[in-house]
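Reading through the C-alpha coordinates given below for one structure.
Removed: one protein chain of the complex. Kept in place: all other protein chains.
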Amino acid sequence: MNYIEIALLGLLLICGIAACVSRNLMVSLIIFMAYSVIMSIIWALLRAPDLAVTEAAVGAGISSVLMFVTLKKLRDINHTFGEDQSGEEKLS
Amino acid sequence: MLETLWNNRIEVIAVVLFAVGLTTLFLHKNLLKKIIGLNIMDTSGYLFLTSLGYIEGRLSPIVSDGNTDPSRYVNPLPAGLVLTGIVVSVSVTAVMLALTLRLYRRYHTLNLDEIYRIVHREQEEEP
Partner (left out) sequence: MAKKSFRETLREWDEGNFDFTMKTAGIPLPENEDGKEKEGSEWSRTPHLRTAGSEIKAFSKLYPVFAGLLLFAVITFLLLVIVEMPPFNSPDTPANRSEVTWRYIRSGLSETGAVNIVAGVILDYRAFDTLGESHVLFAATVAVMILMLAKREEEEPEEELSILRNDLILQNTAKVLVPFLLMFGAYIILNGHLGPGGGFSGGAVLGGALILYSSAFHPGKLQKILNMKSYRIIVLLALSFYSGMKCYSFFSGANGLETIFGTGTPGAILSAGLILPLNIAVGLVVACTMYGFYAIFTRGRI
(Lines give C-alpha, C1' and ligand atoms only; values in the text may rest on other atoms or scores of the structure.)
Protein backbone atom coordinates (compact mmCIF):
# COMPACT_ATOMS: atom_id res chain seq x y z
CA MET A 1 0.00 0.00 0.00
CA ASN A 2 2.69 2.44 1.02
CA TYR A 3 4.88 3.07 -2.01
CA ILE A 4 2.15 2.74 -4.58
CA GLU A 5 -0.04 5.02 -2.50
CA ILE A 6 2.62 7.73 -2.40
CA ALA A 7 3.26 7.40 -6.13
CA LEU A 8 -0.45 7.65 -6.89
CA LEU A 9 -0.89 10.65 -4.63
CA GLY A 10 2.01 12.41 -6.35
CA LEU A 11 0.53 11.64 -9.77
CA LEU A 12 -2.85 12.88 -8.59
CA LEU A 13 -1.37 16.18 -7.49
CA ILE A 14 0.55 16.58 -10.75
CA CYS A 15 -2.53 15.78 -12.83
CA GLY A 16 -4.74 18.13 -10.83
CA ILE A 17 -2.34 21.05 -11.19
CA ALA A 18 -1.56 20.30 -14.84
CA ALA A 19 -5.27 20.15 -15.73
CA CYS A 20 -5.69 23.64 -14.31
CA VAL A 21 -2.49 25.14 -15.71
CA SER A 22 -2.29 23.72 -19.23
CA ARG A 23 -3.02 26.19 -22.01
CA ASN A 24 -4.76 23.90 -24.46
CA LEU A 25 -8.30 22.92 -23.52
CA MET A 26 -8.09 19.50 -25.19
CA VAL A 27 -4.92 18.62 -23.28
CA SER A 28 -6.55 19.85 -20.12
CA LEU A 29 -9.57 17.58 -20.62
CA ILE A 30 -7.41 14.53 -21.28
CA ILE A 31 -5.40 15.23 -18.13
CA PHE A 32 -8.65 15.54 -16.25
CA MET A 33 -9.64 12.05 -17.44
CA ALA A 34 -6.32 10.71 -16.15
CA TYR A 35 -6.97 12.48 -12.85
CA SER A 36 -10.32 10.69 -12.52
CA VAL A 37 -8.79 7.29 -13.24
CA ILE A 38 -6.04 7.82 -10.65
CA MET A 39 -8.66 8.95 -8.15
CA SER A 40 -10.65 5.77 -8.71
CA ILE A 41 -7.54 3.63 -8.12
CA ILE A 42 -6.88 5.50 -4.86
CA TRP A 43 -10.44 4.81 -3.77
CA ALA A 44 -9.97 1.13 -4.51
CA LEU A 45 -6.87 1.23 -2.28
CA LEU A 46 -8.86 3.02 0.43
CA ARG A 47 -11.23 0.03 0.57
CA ALA A 48 -14.15 1.81 -1.06
CA PRO A 49 -14.83 -0.32 -4.16
CA ASP A 50 -18.28 1.17 -4.75
CA LEU A 51 -16.77 4.59 -5.13
CA ALA A 52 -14.00 3.27 -7.39
CA VAL A 53 -16.47 1.71 -9.82
CA THR A 54 -18.69 4.77 -9.85
CA GLU A 55 -15.85 7.24 -10.34
CA ALA A 56 -14.30 5.18 -13.13
CA ALA A 57 -17.61 5.09 -14.98
CA VAL A 58 -18.84 8.60 -14.21
CA GLY A 59 -15.76 10.78 -13.79
CA ALA A 60 -13.51 9.30 -16.43
CA GLY A 61 -16.34 8.29 -18.75
CA ILE A 62 -19.48 10.36 -18.86
CA SER A 63 -18.18 13.64 -17.49
CA SER A 64 -15.21 13.78 -19.85
CA VAL A 65 -17.31 12.69 -22.83
CA LEU A 66 -19.72 15.55 -22.13
CA MET A 67 -16.81 18.00 -22.02
CA PHE A 68 -15.39 16.66 -25.29
CA VAL A 69 -18.77 16.99 -26.95
CA THR A 70 -19.01 20.55 -25.67
CA LEU A 71 -15.59 21.36 -27.12
CA LYS A 72 -16.59 19.88 -30.48
CA LYS A 73 -19.79 21.86 -30.42
CA LEU A 74 -17.92 25.09 -29.64
CA ARG A 75 -15.70 24.49 -32.67
CA ASP A 76 -18.81 23.89 -34.79
CA ILE A 77 -20.33 27.17 -33.66
CA ASN A 78 -17.06 28.87 -34.59
CA HIS A 79 -17.07 27.38 -38.08
CA THR A 80 -20.69 28.32 -38.62
CA PHE A 81 -19.85 31.93 -38.00
CA GLY A 82 -16.76 31.86 -40.19
CA GLU A 83 -14.19 32.51 -37.51
CA ASP A 84 -12.09 29.55 -38.52
CA GLN A 85 -8.69 31.09 -37.78
CA SER A 86 -9.15 33.11 -34.64
CA GLY A 87 -11.63 30.59 -33.24
CA GLU A 88 -9.02 28.02 -32.39
CA GLU A 89 -7.06 30.62 -30.52
CA LYS A 90 -10.05 31.70 -28.51
CA LEU A 91 -10.84 28.18 -27.46
CA SER A 92 -7.43 27.39 -26.12
CA MET B 1 3.81 19.11 12.93
CA LEU B 2 5.54 17.77 9.85
CA GLU B 3 5.08 14.27 11.15
CA THR B 4 1.37 14.85 11.60
CA LEU B 5 1.14 16.19 8.08
CA TRP B 6 3.04 13.17 6.74
CA ASN B 7 0.73 10.81 8.57
CA ASN B 8 -2.31 12.64 7.19
CA ARG B 9 -0.86 12.84 3.69
CA ILE B 10 -4.06 11.91 1.87
CA GLU B 11 -5.88 14.74 3.58
CA VAL B 12 -3.00 17.10 2.78
CA ILE B 13 -3.21 16.17 -0.90
CA ALA B 14 -6.98 16.63 -0.80
CA VAL B 15 -6.55 20.10 0.72
CA VAL B 16 -3.96 21.15 -1.87
CA LEU B 17 -6.19 19.93 -4.69
CA PHE B 18 -9.11 21.80 -3.16
CA ALA B 19 -7.08 25.01 -3.16
CA VAL B 20 -5.97 24.44 -6.76
CA GLY B 21 -9.56 23.87 -7.84
CA LEU B 22 -10.78 26.91 -5.92
CA THR B 23 -8.14 29.12 -7.48
CA THR B 24 -9.03 27.92 -10.95
CA LEU B 25 -12.71 28.45 -10.28
CA PHE B 26 -12.22 31.99 -9.01
CA LEU B 27 -9.41 33.40 -11.08
CA HIS B 28 -9.26 31.60 -14.40
CA LYS B 29 -11.02 33.41 -17.20
CA ASN B 30 -11.93 30.46 -19.37
CA LEU B 31 -15.36 29.04 -18.57
CA LEU B 32 -14.46 25.45 -19.39
CA LYS B 33 -11.40 25.70 -17.15
CA LYS B 34 -13.65 26.92 -14.38
CA ILE B 35 -15.80 23.82 -14.78
CA ILE B 36 -12.73 21.58 -14.61
CA GLY B 37 -11.65 23.42 -11.46
CA LEU B 38 -15.02 22.87 -9.84
CA ASN B 39 -14.81 19.17 -10.69
CA ILE B 40 -11.37 18.94 -9.09
CA MET B 41 -12.74 20.68 -6.00
CA ASP B 42 -15.58 18.14 -5.85
CA THR B 43 -13.36 15.10 -6.08
CA SER B 44 -10.88 16.44 -3.55
CA GLY B 45 -13.70 16.87 -1.05
CA TYR B 46 -14.80 13.30 -1.69
CA LEU B 47 -11.22 12.08 -1.22
CA PHE B 48 -11.06 13.87 2.13
CA LEU B 49 -14.32 12.29 3.30
CA THR B 50 -13.30 8.81 2.19
CA SER B 51 -9.94 9.02 3.87
CA LEU B 52 -11.66 9.71 7.19
CA GLY B 53 -13.23 6.26 7.15
CA TYR B 54 -10.15 4.27 6.22
CA ILE B 55 -8.46 2.03 8.76
CA GLU B 56 -5.36 0.07 7.83
CA GLY B 57 -5.71 -3.70 7.68
CA ARG B 58 -9.48 -3.84 7.65
CA LEU B 59 -11.71 -5.22 4.92
CA SER B 60 -13.94 -3.29 2.59
CA PRO B 61 -17.53 -3.09 3.85
CA ILE B 62 -18.83 -6.26 2.22
CA VAL B 63 -19.78 -8.91 4.75
CA SER B 64 -17.77 -12.09 4.33
CA ASP B 65 -18.38 -15.38 6.15
CA GLY B 66 -21.38 -13.84 7.90
CA ASN B 67 -19.02 -12.10 10.29
CA THR B 68 -20.53 -8.79 11.40
CA ASP B 69 -17.89 -7.61 13.82
CA PRO B 70 -17.56 -3.81 13.49
CA SER B 71 -13.81 -3.94 14.07
CA ARG B 72 -13.37 -6.06 10.95
CA TYR B 73 -14.54 -3.58 8.30
CA VAL B 74 -13.73 0.00 7.36
CA ASN B 75 -16.31 2.71 7.93
CA PRO B 76 -19.11 2.34 5.35
CA LEU B 77 -20.72 5.69 6.10
CA PRO B 78 -18.38 8.04 4.11
CA ALA B 79 -18.63 5.75 1.09
CA GLY B 80 -22.40 5.93 1.22
CA LEU B 81 -22.32 9.71 1.48
CA VAL B 82 -19.80 10.20 -1.31
CA LEU B 83 -21.53 7.80 -3.72
CA THR B 84 -24.54 10.08 -4.04
CA GLY B 85 -22.30 13.12 -4.36
CA ILE B 86 -20.38 11.80 -7.38
CA VAL B 87 -23.51 11.37 -9.48
CA VAL B 88 -24.85 14.77 -8.46
CA SER B 89 -21.57 16.38 -9.49
CA VAL B 90 -21.84 14.95 -13.00
CA SER B 91 -25.33 16.36 -13.43
CA VAL B 92 -24.13 19.74 -12.17
CA THR B 93 -21.32 19.54 -14.73
CA ALA B 94 -23.83 18.85 -17.49
CA VAL B 95 -25.97 21.84 -16.55
CA MET B 96 -22.92 24.10 -16.42
CA LEU B 97 -21.72 22.89 -19.82
CA ALA B 98 -25.15 23.61 -21.29
CA LEU B 99 -25.03 27.13 -19.86
CA THR B 100 -21.54 27.59 -21.29
CA LEU B 101 -22.73 26.55 -24.73
CA ARG B 102 -25.59 29.04 -24.57
CA LEU B 103 -23.19 31.80 -23.56
CA TYR B 104 -20.84 30.91 -26.38
CA ARG B 105 -23.65 30.97 -28.92
CA ARG B 106 -24.61 34.43 -27.76
CA TYR B 107 -21.21 36.07 -27.28
CA HIS B 108 -18.75 33.88 -29.25
CA THR B 109 -16.15 33.82 -26.53
CA LEU B 110 -15.35 31.71 -23.51
CA ASN B 111 -13.57 34.51 -21.70
CA LEU B 112 -15.72 35.71 -18.82
CA ASP B 113 -14.16 39.21 -18.77
CA GLU B 114 -14.95 39.77 -22.42
CA ILE B 115 -18.51 38.57 -21.86
CA TYR B 116 -18.89 41.08 -19.04
CA ARG B 117 -17.60 43.84 -21.26
CA ILE B 118 -19.89 42.99 -24.14
CA VAL B 119 -22.87 42.91 -21.79
CA HIS B 120 -21.81 46.24 -20.32
CA ARG B 121 -21.45 47.81 -23.75
CA GLU B 122 -24.83 46.51 -24.90
CA GLN B 123 -26.45 47.97 -21.83
CA GLU B 124 -24.84 51.32 -22.56
CA GLU B 125 -25.94 51.34 -26.16
CA GLU B 126 -29.60 50.69 -25.56
CA PRO B 127 -30.74 53.19 -22.95
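General observations
Residue numbering begins at 1 within each chain, and the chains themselves are lettered A and B in the order written.
Operating definition for what follows: a residue touches a chain if its C-beta (ideal position, glycine included) is under 8 Å from a C-beta of that chain, and two chains touch if they have at least 3 such contacts.
The structure presented is a predicted model; accordingly, all values stated were derived computationally and were not measured.
On the side of chain A, the interface with the absent chain consists of residues 49-50, 52-54, 57-58, 61-62, 65-66, 69-70, 72-73, 76, 85-86, 89, using the contact rule stated above. Residues of chain B in contact with the chain left out of this view: 1, 4-5, 7-12, 15-16, 18-20, 22-23, 26-27, 29, 51-56, 60-63, 66, 68-71, 73, 75-80, 83-84, 86-88, 90-92, 94-95, 97-99, 101-102, 111, 113-114, 117, 120-121, 123.
Keep this in mind: only the chains that are shown with their structure count from here on.
Chain A and chain B have Cα centroids lying 12 Å from one another. The residues of chain B lying in touch with chain A in their complex are 9-10, 13, 16-17, 20-21, 23-24, 28, 30, 32-33, 35-37, 39-40, 43-44, 46-47, 50-51, 53-54, 56, 58-62, 74, 78-79, 82-83, 86-87, 89-90, 93-94, 97, 100-101, 104-105, 108-111.
Here chain A touches chain B in the complex through residues 1, 5-6, 9, 12-13, 16-17, 19-20, 25, 28-29, 32, 35-36, 39, 42-43, 46-51, 54-55, 58-59, 62-63, 66-67, 70-71, 73-74, 77-78, 81, 83, 90-91, going by the rule given at the top.
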